[in-house]
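Before I ask anything, here is the structure I am working with.
Right after this comes chain A.
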Amino acid sequence: DEKELVIGGSIPLTGVFAFAGVAIEAGISDFVKITNEAGGVAGRKLRLAYEDTAYKVDQSVAVFNKLTTQNDIHLYYGDSTGFAKTINEELNRRGTILMAGASFGSELNNPEKYPFQFMAGPDYVEMIAILLEYIAKEQKGAKIVFVNSDTEFGRDPIEASVKRAKEMGLEVVGQIVTPPTAVDVSTEILKLRRANPDFTIFHGYVLAPLPEFLSQAKQLGLKSRFMGTFWSMDNSLWANVGAPADGYMGVMPYRYYYDTAPDAPILEKIRKLRPTYQATGYMQGFLTAMLMTEAAKRTLDAGKDLTAKNLKASLNTIKDFDTGGIIGVPISIPGNSVPVGRIYSYNAADKQMKPASDWISLKK
Partner candidate 1 sequence: MRIATAKETYIADEGLLTTRTQRAWMIVLALVLVLAPFVLNAYWLYLACLVAINVASATGLNILTGYTGLVSLGQAAFMAVGAYAVAFLDGHLGTPFLLNIFAAGFVAAAVGVLVGVPSLRVKGLYLAIATIAASFILHFVFTSWVSVTGGMSGVNVAPARLFGIELASPFALYFVVVPITALMVLAAANLFRTRIGRAFIAIRDRDISAEVLGIPLLQYKLMSFALSSFYAGVAGGMWAYFFRVVTPESFPFATSIFFLAAVIVGGLGTILGPILGAAFMTLVPELLKYVVEWLGPVFPNAGAALSPVRTIVFGALIIFFLMFEPQGLAEIVRRIRRFFHLWPFKT
Partner candidate 2 sequence: MTAKPILEISNIEVVYNRTVQVLRGLSLRVQEGQVVALLGSNGAGKSTTLKAVSNLLQLEDGAVTAGTIAFDGAPLAALTPHGLVRRGLFHVMEGRRIFEDLTVEENLVAATYALTGRKAGPASFDAVYAYFPRLYERRSGRAGYLSGGEQQMLAIGRALVAEPKLILLDEPSLGLSPKLVEEIFTIIARINRERGVSMLLVEQNAAVALAVSHYGYIMETGKIVLDGPTERLMADEDVREFYLGMAGERGEKSYRDIKHYKRRKRWLS
Partner candidate 3 sequence: MTRPAPGLLAPAHLAVSGLSLSFGGLKALTDVSFEVRPGTITALIGPNGAGKTSLFNCISGFYRPREGHIRLDGQDITHTHPPARAKAGLARTFQNIALFKGMTVLDNIKLGRHAHMKTNLLQALAYWGVARREEMELRAEVERQIIDFLEIDHIRNKPVASLSYGLQKRVELARALAMRPRLLMLDEPVAGMNREETEDMARFILDVKEEWGISILMVEHDMGMVMDISDHVVVLNFGKVIAQGPPAQVQGDPQVAAAYLGSGNPAELMRRLSAIGEAA
């Protein structure tokens, strides 16, 4: 009878990435609800069909296979870089699905190799580039240390970013790698103290072991400021950390749940729908759904078939698009990413991330 538009999803509701998956699911679901209440997309009802993957690639693939055999899916949310790479061949082969997901892996930001995928924000290299621009503006020739976890996620942007930092005239005085399971970072702190940087950039962590880094650094009286990338920027996580969290900064492509900026009507709606704080994963899921739906809408409106090619082409027509305030500036998606972000800094007294810069758009 009535035609629907189905968003498929391999979402990690359990496992190491579950904290994000749960929020992402909520974000997409809410977007679906809001859209349907407003009449759907080009006459179609939107529906989310998703399953848990435990953040394991083979499970994600299984879910993909299952959902695509049971539903007519043209939009898909995938949960990891590994999955995005694994499924890419299949996406190309099918040519019917546009995919985005939780990964900001810089490798995916390549329209030739990944023609039917995109990400609803800057890739990891771009995130750090945004940080670097901020740093360069704050302090010329600042000394920087990169700290990353020894995982695919952690290693992703480091090489490129070190190069970029040097090009921008910043001095990289150290690179620290921690094992994926590290909790105790006392030796890394000692190294950091040797290097004595002005800025320390973390990547590849969610929360642990950052609080320990911060509190020990404070104890030692290090002058460094600490920064991180998207997945370590959730407000509620830092709320538990207390005083040491104060001043932690990072790049964030979206506004926070509690942001009452006048140009953000969507946030108002979300707050009505869910009275308590929603994590950054929520915004990520919400915006991803919004962008892929927009692509579908533009395709349908143009009377074209929902092929991956058409979807992606429509997506790339998005220009100066208003996200309802989730992102503070109008966005365009010329390629696979949305290279926009803003620096936020944590205020322990208010228990909130506060903007520390204007929105920064990277120029290609």
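General observations
The working rule: a residue touches a chain if its C-beta (ideal position, glycine included) is under 8 Å from a C-beta of that chain, and two chains touch if they have at least 3 such contacts; residues count from 1.
As a selection rule, all candidates are chains of the complex that A comes from, given by their letters.
Treat the numbers as computed from the prediction; the structure is a model and nothing was measured.
Put simply, of 1, 2 or 3, the chain that touches chain A in this complex is 1. Against candidate 1, in their complex, chain A makes its touches with residues 13-14, 18, 22, 25-26, 50-52, 54, 56-59, 61-62, 65-66, 68-70, 82, 85-86, 88-89, 93, 107, 150-152, 155-156.
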